[in-house]
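Every protein chain but one is kept in place in this view of the complex.
Take a look at chain A:
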Amino acid sequence: MQANIPFWVGGALIMSLTNEKIQQRLQEKFGELVSGFEEPYGMLTFAAPKENNIKVLQFLFDDEELRFQFLTALCAVHYPERKGEELAVVYHLHNLVDNVRIRFKVFTDINQPDVYTATSLYSTANWMERETFDFYGVNFVGHPNLKRILNVDEMDYFPLRKEFPLEDQTRRDKDDEMFGRGGSFM
């Protein structure tokens, strides 16, 4: 364990677990299944088919080097323009030993938003998945108690999907340019 704690050598922080190493381990294990590797703001991000999400999470959890055993956040994103994979489920994972964070995405069709639950791996996924279901309608298959958590039970829509206008379309007192969405700015 001692060897995995980050330490300073010659003024540089030596991380025992780098993004390159994580990517290499994942590609060794899953090959073509894991894709879309990028590092926005230094955080390793990648995707996998939704059928394989638990396999990937399990590997990240169990592997002796990777040890991503803490689920920081779980949420969804709606991409209306990506036909056939409109909803993304995003897992933020933390390796608490090496203090490394990664982001893992799976995409699903909005007409059949079934994704396997991560509750068997991470107990904390229970409420996060309920929230994601509540706001985006992702159906987490195998979840022990998948019902709304924040909104009223009677609600019959998923409010954070981008099928609703962001605000009253009749308002003229807001300049779109000031909000980075249109005007001469875009």
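In this section, a contact is a pair of C-beta atoms (placed from the backbone, for glycine too) under 8 Å apart; a residue touches a chain by one contact, two chains touch by 3 or more; residues count from 1.
One rule holds in what follows: contacts and distances are computed from a predicted model.
Look at the chain that isn't drawn here: its UniProt entry, checked against "Probable membrane transporter protein", "NADH-quinone oxidoreductase subunit B", "Recombination protein RecR" or "3-isopropylmalate dehydratase small subunit", names it "NADH-quinone oxidoreductase subunit B". In the complete complex, the hidden chain is touched by one of A:G36, A:P80, A:P144 or A:P159, namely A:P159.
With the whole complex as reference, residues 150-152, 159, 164, 166-168, 171 of chain A touch the missing chain.
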